[in-house]
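See structure below.
Note that one protein chain of the assembly has been removed; the remaining protein chains are unaltered in position.
Chain nomenclature is as follows: A, B and C, assigned in order of appearance, with residue numbering initiated at 1 for each chain independently.
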Amino acid sequence: MKISTDIGVWVGALSALAIYSVLYKENPVYRLVENIFVGASAGIAVVVGVQTFQNTAWAPMAKGNTLLIVPIILGVLLYTRYLPNVSYLNRIPLSFLLGTAAGVAMRGSIESQIVGQLSATMIKLNSFDAWVIFLGTMTSLAYFFLTYRVTGRAAIITTWGRYFMMAAFGAAFGNTVMGRVSAAIGRFQFIFLKWLGM
Amino acid sequence: MFIRKMLPTIIAFVCGTAVTVAYFFDIKSVQSIAQDIMQWRSVIAIFALGLGAVNIIMVHMRNLQRDRLKNVYSLALLAMFCITILVGLGWGQSSKGYRFIFDYINVPTGSAIFSLLAFYIGTAAYRAFRVKNAEAAILLVTGCIVMLGRVPLGVQILPIAPKLTDWIMVVLNVGGQRGVMVAGAVGFIAVSLRIIAGLERRVYGVE
Amino acid sequence: MLVAKRVFDFWALFVSCALIGVSIYYATKGMKVQVRPIPGFDAIDEAVGRAAEMGKPVHFTPGFGGLVAATFAGLEVLGYVTGLAAKYDVRLIVTVSQPETYAVTEQVVRQAYLAAGKPEAFKPEDCRFISSDQWAYASGVIGILLREKVASNIMIGQFAAESLILAEAGNTIGAIQIAGTTNAYQIPFFVVACDYVVLGDEMFAAGAHFAKNQIHLGSLRGEDLIKGLCLLLVLIGTLMMCGGSDALLKTMNL
Partner (left out) sequence: MDIFEKLQNLDKRVFYVLMALAIAIPTVSPLGLPISVEAPVQQTYNFVKNLPDGSRVLIGFDYEPGDEIDLNPQAIALFHLLAPKKIKVVAISSFPAGPMFADECLAVLKEYGYKYGQDYVNLGYYAGGEPTLAAFGNKPTSIYSKDWLGNDVASLSLVKELTSMKDFSMAMTLNDGPTGGTGTHEWVRQAVMAHGTPLIMGCTGVLAASNMTYVQGGQCKGILAGLAAAAQLEKLLGKKGTGTVGMDAQSIAHVLIVAFVLLGNVAMILSKRRQKAPGGGASR
């Protein structure tokens, strides 16, 4: 056993132990590390934000792309929410953010999530597996009819839709365990090998 | 009136439409407008970060005022927040101090939080995977088979597990997953359309 | 003029938008549309009521996502939850991860208190921006859940791997938990760890479910028509494939 003399390793290991302590109970050590971590990460976000602002807005504007003054003004308008008299002005940048986000979401979902998935489902039904995929997709999609109440015999379709979804959820759950345990292995390796030098 | 109600609606409509049209149509002028819009959006989004920073400062300053500086947690948070910004902006992102905060505080603590999942995932499974009804039973069976099928030791316990796991992942899983994905995407389109068309103005504060 | 490989996509989007638009038009003109029961949404009243009885706060988070569709659905629910909290005088704590989402969320909460006639009930310190870092957000939220001992934990929006961390922390303190997301990788964790789950697309019915707003009801009917069309398309395409023709599949790849 050769304990590390690197201060960084000590900080990393101790903070990991503090985080794990929450598994026992919420406690002052966890709370302190949590607050330091949140503070640091929010600070990092601000630093990166300022840097991005310099690169994508300030520098190009100084180089002559004067139009960039518009988003800067819009950005400043976000802060009018703190001034009751003119707080409605903050709707302008918000509508810009929302409208653009909506456009991006719309165009992206049609292609990969609808058309792509549907065309992948169109296969020859010449095997048991093909039938399972076909029926699974049809019934689980049918479950999501929200303005029609399915009753009587037809309800069996939505019931099976839920069964297929539960099967998929179970599979995804079981499949995820590995990644989560991997993360813990990474931390344990850090604690035992890097910090304690075992 | 115009600025309060009409202008936000018009902006949302123009931005949303331009971005969509530019994606589907090969019209150079619209594409360049859409590109500008996207760039502008990212600039505005940076300013939103400032709102977050204001909120952080406000919340924790209030805590400090209330507890007369005895609140070491809020103090630690604010101190760390300010130090990180000072170091990051003053000495730059490649400076030693900033690297220390990033590599030795941010990354390992984040990884530790992430790895809590290794513990939580087991207790969640223990609690929920009970054969109470058909749905829970299906969840339990596919979940456990995949867990066993993923690791060598599990394969020794249930030798058929890898074959079943493959079948579950490649066949059984696909249908349910697709149903969720397609239905969700239809919802995305509807919400987006309502925002672009100005039918969701409440979101940005217009009643 | 249409970009290659996006021809079918465009027409699909066009038809989808048209169906939604027409349905909204008819709904506002008086077409009757009913939403089927969504247990997760029905439970929200109970969850806020329980918090009122216990005198403990309610926690809401729209998740880790930026301004994506799932976040919008979460904010829709948030508006309703805020109204309920104002009505019962329950403290509502909202936590947000992404700055742009924060900008909108704060507005939604403010507005909802105003609409409920209690603008003074809005406290900026209870609508918190935590951090845009995924794990810092997770640690901040579990800290709040554990310390404030919330009675109910509502998580509806866009979630990533932090979903289970939040849900297990909520379970530890015995909070009643309602969760929903469209992210198919994360739904399983909510299903396993929460009391009620709003499954995927059901989230988008929030406006129609709570406000019984004609626009939302119409829009929801339009969505159902699109889903019906999808089913029809798959059925025809599969039949054609079985008959040896991939014409439809080729058309869709245009």
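Just so we're on the same page, a contact is a pair of C-beta atoms (placed from the backbone, for glycine too) under 8 Å apart; a residue touches a chain by one contact, two chains touch by 3 or more.
Every value quoted in this text rests on a predicted model; they were computed, and no experiment measured them.
Undergrad: Kindly name the visible chains that come into contact with the excluded chain.
TA: Output: missing chain touches A, B, C.
Undergrad: Can you tell me which of C:Phe10, C:Phe41, C:Phe64 or C:Phe122 touches the chain that was removed from the display?
TA: In the complete complex, the chain left out is touched by residue C:Phe64.
Undergrad: Out of B:Leu7, B:Met58 or B:Val151, point to the residue that touches the absent chain in the complete complex.
TA: Of the listed residues, the one touching the omitted chain is B:Val151.
Undergrad: So one chain is hidden, and I want to know which residue out of A:Gln117, A:Ser140 or A:Thr158 touches that hidden chain in the complete assembly.
TA: Here the residue in touch with the unshown chain is A:Gln117.
Undergrad: For the full complex, which residue in B:Gly88, B:Pro162 or B:Gly198 touches the chain that was left out?
TA: B:Pro162
Undergrad: Residues of chain B in contact with the chain that isn't shown?
TA: Given the touch definition above, chain B has residues 107, 110-111, 114, 118-119, 121-123, 125-127, 129-131, 140, 143-144, 147-148, 150-157, 162, 165-166, 169-170, 173-174, 177-178, 181 touching the missing chain.
Undergrad: Residue by residue, what part of chain A touches the chain that was omitted?
TA: So the residues of chain A touching the unseen chain are 23-24, 111-112, 116-117, 120, 168, 171-172, 175-179, 181-186, 188-189, 192-193, 198.
Undergrad: Can you list, in ascending order, the chain C residues touching the missing chain?
TA: On the chain C side, contact with the omitted chain comes from 5, 64-65, 134-135, 160-161, 172, 184-185.
Simple rule for what comes next: only the chains that are shown with their structure count from here on.
Undergrad: Specify the chain pair with the maximum number of C-beta contact pairs.
TA: If you count contacting C-beta pairs, the leading pair is A-B.
Undergrad: Rounded to the nearest whole Å, what is the centre-to-centre distance of chain B and chain C, using the mean of the C-alpha atoms as each centre?
TA: That pair's centroid distance is 13 Å.
Undergrad: Mind checking the centre-to-centre distance between chain A and chain C? Centres are C-alpha means, answer in whole Å.
TA: 14
Undergrad: List, in ascending order, every residue of chain C touching at least 2 other chains.
TA: In chain C, 6, 9, 13, 16, 66, 68-69, 99-100, 103-104, 106-107, 110, 129, 132-133, 135-136, 139, 184, 187-189, 191-192, 199-201, 220, 223, 227, 230 touch at least two other chains.
Undergrad: Could you check chain A for residues that touch two or more other chains and list them?
TA: 19, 22, 31, 34-35, 37-38, 40-42, 44-45, 49, 78, 81, 90, 93-94, 97-98, 101-102, 105-107, 109-110, 114, 118, 121, 134, 137-138, 141-144, 165-166, 168-170, 172-173, 176
Undergrad: Taking the complex as given, what residues does chain A use to touch chain B?
TA: Touch list, chain A to chain B: 7-9, 11-13, 15-16, 19-20, 22-23, 31-53, 56-57, 67-68, 70-72, 74-76, 78-79, 81-82, 88-107, 109-110, 113-114, 117-118, 120-121, 129, 132-144, 161-178, 180-181, 183-184, 186-187, 190.
Undergrad: Residues of chain C touching chain B in their complex?
TA: By the definition above, chain C touches chain B via 1-3, 6, 9-10, 13, 16-17, 20-21, 24, 66, 68-70, 72-73, 75, 79, 96, 99-100, 102-104, 106-108, 110-111, 115, 124-125, 127-129, 132-136, 138-139, 161, 164-165, 167-168, 171, 182, 184, 187-189, 191-193, 199-201, 203-204, 215-216, 219-220, 222-223, 226-227, 230.
Undergrad: Residues of chain C touching chain A in their complex?
TA: Answer in residue numbers: 6, 8-9, 12-13, 16, 33-36, 38, 66-69, 99-100, 103-104, 106-107, 110, 129-133, 135-136, 139-140, 142-143, 146-147, 184-185, 187-189, 191-192, 199-202, 205, 208, 217, 220-221, 223-224, 227-228, 230-231, 233-235, 237-238, 240-242, 248-249, 252-253.
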